[in-house]
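Just one protein chain is left out here, and the rest sit where they should.
Labels A, B, C and D are assigned to the chains in the order they are written; within every chain, residues are numbered from 1.
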Amino acid sequence: MVDFSLWDIVRNLLLAARWTVALSLIAFIGGGLVGLALLVARTARWPGAETLVSGYVQLFQGTPLLMQLFLAYFGLALFGLETSAWTAAAVALTLYTSAFLVEIWRGCVAAVPKGQWEAAQSLALSFGEQLRYVVLPQATRIAIAPTVGFLVQVVKGTALASVIGFVELTKAGTMITNATFAPFLVYSCVALMYFALCFPVSLYARTLEKKFHANH
Amino acid sequence: QAALDGVMKNKLIKIAVPTDFPPYGFVGVDLKPQGLDVDMANYIGSKLGVKVELVPVTSANRIPYLQTKKADLVISTLGKNAEREAVIDFTAAYSPFFQAVYAPKSMTITGFADLAGKSVAVTRGAIEDQELTKVAPPTADIKRFEDNNTTVSAFVSGQSQAIATGVSVADNMIKRNPQLGAEFKVLLKDSPNFIGVAKGEDALRLKVNEIIAAAKTSGDIDAMAKKWLGRPAGTLP
Amino acid sequence: MSIELDFWAVLAQWPLLVKGVVWTLGLTAISAVIGLVVGTLCAWARSSGPLWLRWLVGAYVELIRNTPFIVQLFFVFFGLPAAGVKLTPETASVIAMVVNLGAYAAEIIRAGIQATPKGQIEAAASLALSRVQTFVHVVLPPALKKVWPALTSQIIIVMLGSAVCGQISTQELSYAANLIQSRNFRAFEAFIVATAIYLLLSIGVRGLLNWAGPRFFFGGRR
Amino acid sequence: MPTTERTIVDIQQLRKSYGSNEVLKGIDLQVKAGEVIAIIGKSGSGKSTLLRCINGLEEFQAGALTVDDKPLLHKNAAAMRELRQHVGMIFQNFNLFPHLSVGRNVMLAPSLVKKTGSAEGAERARQLLARVGLGEKFDAFPDQLSGGQQQRVAIARALAMQPSVLLCDEITSALDPELVGEVLRVVESLAEEGMTLLMVTHEMGFARKVSDRVIFMHQGRVHEMGPPDKLFGSPETPELQQFLSSIH
Partner (left out) sequence: MPTTERTIVDIQQLRKSYGSNEVLKGIDLQVKAGEVIAIIGKSGSGKSTLLRCINGLEEFQAGALTVDDKPLLHKNAAAMRELRQHVGMIFQNFNLFPHLSVGRNVMLAPSLVKKTGSAEGAERARQLLARVGLGEKFDAFPDQLSGGQQQRVAIARALAMQPSVLLCDEITSALDPELVGEVLRVVESLAEEGMTLLMVTHEMGFARKVSDRVIFMHQGRVHEMGPPDKLFGSPETPELQQFLSSIH
C-alpha cells in the first residue's frame, strides 16, 4: 500500500516529537505558574484555600488525563465556548500538571523546618517576605529534583493529546503503524524516542538529587 | 441549521476522516491522510466549490467533532443503526463495506456455529462487532480491540484464532502476511458506509445526498471503489 | 449549541459499566499487590544487593520510567508472542501494570529506605539481627510508612493508566465506555460517566489505602 | 546595672491553651527597661510558651500584653510587624538561614523591614559580627560554623534590628559543653550594656551571676520570683527547692 522506509518512519516521528516537546513545555510552564499560585494560597492559609486546593488536586489527580483533555476540548464547546486545540491542550495540561506540582511542592515547603518560619517571623518579616526570602529558596533546593523528575511524567502524558487532534509522537506512531502494519518496528522507534527525551531529564533529576544530598 | 451557509460563506468545509483504517483512511509517507474516505471528502469539497480541511479523527472522538461543529461532515466508515441515528443524521451511502470472518486454511469454519470455542478478534464497536455479537455462538470468545490496526496485529501475532474485519482490510493483511495462510471463511455483513452530519443539518445533508446521487450516476463512486477496493461499488442504499 | 445529553442511553448499559469497574479494580488490586512486592525486592536489591543486580534493576527502572505505559503494554501483548509466549489480554495487562508499578514503587520505597536513620540499623545490628531480619522488621515498616502517600498516588496513577488496557481488549472501565459510545455514539455521556466513576474509584482507593496501610503494612501508632 | 523605672514589657493575666491543655494559667509580669530576667523551671512548665507569646509566635486566649506600651494585636499584621521590630528572639536551634551567608543572615531583616541601604547594612552587619567575635566570618555559610559560632551569629542577627527587648530560649542547650561559654559571654556583655533580656536557661550559675530577677515557673504559673540570691539562696516553696536540688 504505502511503503515507509525506516528513514521515513524516523523522520516523521522526529517531526511529531516537536509537538510532544511543545506540549510538554506548555504544560510545564502553565502548570508551574498555576501550581505556584495554589501553593502560595495554601501556604498562606487563606480561608477556604485548603479545602479548595485539595478538592482541585483530588479532581485532577483522580481522573484520567485523557478525559480531562477530551472535556476541555469538546465539553467547553458544548457550552458554546469555542476552544482551539491549543487552548484546550494548554488548559487541560496546565490543570493536570499544576495539581501534581502543588502536591510535590507542598511537601518541599513542609520540609523546611518550622524554626525557619519562626526565626523569619521574629525578625519582623511579613508573610510574603518569609516565603520569598527564607522559605522558598530553601524549598526550591529540595524541590528541584522531584520537579524535574515529574517533567518526565508530563512528557509521557502529552501522548494523550492525540484525542484532541494533535499528531504528536504516539499518535504519529499509531498512524504509521496503521499504514505499515509493522507495530514492533514503529513502537520500538517511539519507545526509543521517548526514552531519548526522558532519560536525560531523569538523569539530570538524579544528579540534582545527589548534589542536594551531598551538600546537605 | 446553518452548517451549509457557513461552509459556503467561508468557502471551507471541515471533514473528519480516519487515519487508522486502510484502505479507507491512512497516511502516506508525508503523514497526509489518503484513502477512499479522503478521496470522497475531497470530491464533496470540489463539488461544493469550497476548500477542504481534513480533520484526522479516531473512533472515540469523531462524533464529538461533529456535535461541537469542529467538523461539518464525518466520512469515516460510518455504518448506520437506529441508536446512532438518534444522535446524528446520515446521508446516503457512498461506499460498500463487506465484513467477513477470516482464519487460517487449516481451520474449518463453514458457518458461524463453527466459531464456538474459538477466539475472534474484532474492532470494538465497529459494525462487524455488532454483527458478530449477534450471530456468533455464546461460546465464541470475541476479543474487541481499540482500532482496526490493533485487531489485525492481534490476529497476525497469533493472539486470536480468527478475525472479523472488512474485506479490503483483510486482503491487505493477507498480502502482507502470507505466512498466516489466512483465507475468507464466512461473510458477516454487507454494511455500506454513510456520511455523518450533525443532527438537524438538513440543508447540508440534502446537498451531500445530491452530490452522492450524481456521483453514482456519473460513475465516480464506482471509480473510487475500484481504485481503493479493487471492485466496483455495486448497489448502494 | 444545543446537544441533548442523554445519560440514560449510557446508564442503561450498566452491566457493561459494572463489569468495567470490576475489571479496573481487579487489575489494580492484583497489580498493586504484586507490584509492591516487586518494588520492595527491587528497592532492596538496588540499595543493598550485589553490584550487577543493582545495575540490572537500575536499567529496568530507567527503561520503564522513561517510556509510556502503552508502549510497554504493546510490547507485552504483541511482542512476547513473537518469543513464543501467548498471553490473554488480561494477563498481558496485569503483567504490564506490575512491571510498570514495580519500577516506580522500587524508586519510591528506595527513597524511604534511604531515609532510615543509621542508628536504627546499628541498633538492630547490636541486637544480633541478621541483615534480612533488619530489613524486614526494622527498615521496611517505617520506610513504607514514610512513603505510603507516594505509593498510594502511584497506585492511583496506575489505575487511571489501566484505561489503555482496553485497547488490547481487556474489558476495563474505559473499554466499557468506548464500547457503549461506539455502539450508540453517545461519546460525551459515556466519557463523562466514566470520568465520574474514575474519580469515585480514585477517592475510594485512596481512602482504602490510607486505612489499610497502617493496619497491615506498617505498625506504629495511629 | 542600668535598670530604669520605665516598664517595657507588661503582661497581665496571660492565659494560653493548646486545645484543652492550659499551658499558661494567668501570668502577670512587668519588665523594666534594662532589666535582665532569667526564667527557670521544669520541662513543660511553660517557659518557652511564655517567651513565644511575647513576640507573637503563639496566640493567647486571654489577658493583655504590651511592649513599649503597644498592645499585641494578633489580627493586625502591620501591628505585629511593628511589635517584632522591638522584640528580638534567639532560639535553641539557632535557626540561621542556611542558604544565606552569615553577613546576609544579619542584613536580611534590616534591608527588608527597615529598608536599610545595602552599603550601610553591610557596614552595620560587620560591626555586629565583630561585636560577637566573628568579624572574619562575614562570607562564611552557617554550616561552616560551630554551634557556638552559629548561635553568636543568631545574636548578631537579632541585634541588627535594634530591638528593645531580647528573648533567649535556652540558647545554649544545643551546644557542646565547651562552646557554651563563648555564647554566654556575649549575652553577659549585652546585659552589661543595658539590653533588656528575658532568658530561659538551665545554666543556673549564669542566671545567678547575670540576672536582676529570676522567675521560677511551675505548671503554667509564676511560682516564685525574686532577686537571684534570694531565689537560689533561700527558695521558699517546696517546688523550687525540689527543682533546685534535682539539677545539681
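Here is the rule we use: a residue touches a chain if its C-beta (ideal position, glycine included) is under 8 Å from a C-beta of that chain, and two chains touch if they have at least 3 such contacts.
Here the structure is a predicted model, which is why all the values come from computation and not from measurement.
Residue C:A125 is the one among C:V33, C:A125, C:A196 or C:A212 that touches the chain not shown.
Listed for chain C, the residues touching the missing chain in the whole complex are 117, 119-120, 122-131, 133, 137-138, 141-142, 145, 218-221.
Although one chain is hidden here, its contacts on chain D can still be listed: residues 42-43, 176-178, 202, 246-247.
By our rule, only the chains that are shown with their structure count from here on.
Of the two chain pairs examined here, A-D and A-B, the one linked by more C-beta pairs in contact is A-B. Taking the mean of C-alpha positions as each chain's centre, the chain lying farthest from the centre of chain C is D. Comparing chain C-alpha centroids with the centroid of the full set of protein C-alpha atoms picks out A as the closest.
Each chain gets one centre point, the mean of its Cα atoms, and the points for chain B and chain C are 36 Å apart.
For the pair chain A and chain C, the distance between mean C-alpha positions equals 20 Å.
Shown for chain B are the residues in touch with two or more other chains, namely 60-61, 64, 67-69, 147, 153.
Shown for chain C are the residues in touch with two or more other chains, namely 1, 3, 78, 82, 187-188.
By the contact rule set out at the top, the touching chain pairs are A-B, A-C, A-D, B-C.
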